[in-house]
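Below is one structure, written out as C-alpha cells; the observations come after it.
A single protein chain has been omitted from the complex, and every remaining protein chain is retained in its original position.
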Amino acid sequence: MNLSDLQRALDDFATERDWHRFHNPKNLAMALTNEVGELVEIFQWLTFDQAATIMEDAHHAEQVRSELADVLAYLLQLANILGVDMATALHDKMTVNARRFPIPLTQGQAAEYGQL
Amino acid sequence: MNLSDLQRALDDFATERDWHRFHNPKNLAMALTNEVGELVEIFQWLTFDQAATIMEDAHHAEQVRSELADVLAYLLQLANILGVDMATALHDKMTVNARRFPIPLTQGQAAEYGQL
Amino acid sequence: MNLSDLQRALDDFATERDWHRFHNPKNLAMALTNEVGELVEIFQWLTFDQAATIMEDAHHAEQVRSELADVLAYLLQLANILGVDMATALHDKMTVNARRFPIPLTQGQAAEYGQL
Partner (left out) sequence: MNLSDLQRALDDFATERDWHRFHNPKNLAMALTNEVGELVEIFQWLTFDQAATIMEDAHHAEQVRSELADVLAYLLQLANILGVDMATALHDKMTVNARRFPIPLTQGQAAEYGQL
C-alpha cells in the first residue's frame, strides 16, 4: 500500500473524530515516545535468541505487530501535521546515507561508522 | 511510494553493508528509541505555537524531515527482521481502532477514551 | 535519604529475588525507556496549564509519583551494575555545567545555549 495514502487515511481518521485539536507536534512526539516504550517493553528481558524468534509464538507475534503499528500510526500523524511526506523524506535520507556509507568501505563496520 | 517496497529497499541497503549482524530486535528497538529521542529534542523547549510553526524555518524543517526519516528507517528495519509487513499491520490496527473509537461517540473526547 | 543507600537497597532487593541474571545494561536501559514512556503518557495530551497543575488531583498525583519512582528505580539499578555512584556522577556533571552555563551569560537563554 502507498505510504502517502496511509498518511491521508490516518488524517481522515483523526478529522472524523475531532482529534486534531490534540495533535500539536509536542503531543504527538510524546505519544510516539510512549508507543516506542510499549514496543521496547516486549523485548526488554529477552535474550538475543528469544528476541530473534519471538514471532514463532502467535500471541507475542500479535502483540509485536500491534505495537509496531501504533508506532507507525503516531509517526505518520506527526508527519501529517508537519506537512511531511514520509516516502519522500525516507527516500532522500537513503540517498544521503548511500553516499555516507559507501558499500565497500563500511561492510561490517557499523561500530566504527555508526548507522543510518 | 509503496511501503513494502521501502521495507525491501532498506533490507537491501543493510544486506549490502553487512549490517544484518547487528540487527537483533533488541538492538533495533534501542536504535529506534535513540532516534525518537533526537526527534523529541527538536521540540522539547518549544511552546505549542513554536512547535506548530516549526516548518516555516527552512533549517528546522530539514532537521525535522531528517529525524522523522531516521525514525521510520529504524522502525521498518525492525519490522523487516520480525517479518512484519507494516502496511498490513497498520491497516489491521486501523480496522480495530475504527471499531474501538466509533465516530459519534468519541468526537473531541480523546482524554476520556484514550487514542490509537 | 542518602542516594548511595538507595542504590544499595535496590541492589539488595534485586539480589534477594535473583533478578541480577536479567540485569544486563541493555536490558535495564530498555526497561528505563519503557518506564519513561509510561511517565510521558500521563502528560502527552495535556495543555501546559493542565500539566503544571496535575498534582492538584489526588489520583493523578499518585500516578505521577509512582511513575517517577519507577524511572528512578531503573536508573539506579542500571547505575548499580555499571558501578556508578550517582550522587558523585551528578555532582561532577553540575560542576561541569556551572562552568558551561555561567550565570550572567545564560539567564533566560536556554534556547540559544541548550541546557544540562
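The first chain written gets the first letter, and so on, giving A, B and C; residue counts start at 1 in each chain.
What we mean here is this: contacts are C-beta pairs under 8 Å (C-beta built on N, C-alpha and C of every residue); 3 or more make two chains touch, one makes a residue touch a chain.
The shown structure was predicted, so the numbers you read here are calculated from the model rather than taken from an experiment.
K.L.:
Would you mind listing the shown chains in contact with the chain that isn't displayed?
P.N.:
The omitted chain makes contact with A, B, C across the full complex.
K.L.:
Take the complete complex as the reference. Which residues in subunit B touch the chain that isn't displayed?
P.N.:
Residues of subunit B in contact with the hidden chain: 22, 27, 30-31, 33-38, 40-41, 43-45.
K.L.:
Pick out the residues on subunit C that sit against the missing chain.
P.N.:
That gives, for subunit C, the contact residues 1-4, 6, 9-10, 13, 16-19, 21-22, 24-26, 29-33, 36, 39-40, 43, 46, 48, 51-52, 54-55, 64-66, 68-75, 77-79, 81-84, 86-94, 97-98, 101, 103, 106-108, 110, 115-116.
K.L.:
Pick out the residues on subunit A that sit against the missing chain.
P.N.:
On the subunit A side, contact with the omitted chain comes from 26, 29-30, 33, 45, 47-48, 110-111, 115.
In this text, only the chains that are shown with their structure count from here on.
K.L.:
Need the CA-centroid distance for the pair subunit A / subunit B, whole Å please.
P.N.:
3
K.L.:
Which positions in subunit C touch two or more other chains at once?
P.N.:
If we look for residues of subunit C contacting two or more partner chains, we find 30, 33, 45.
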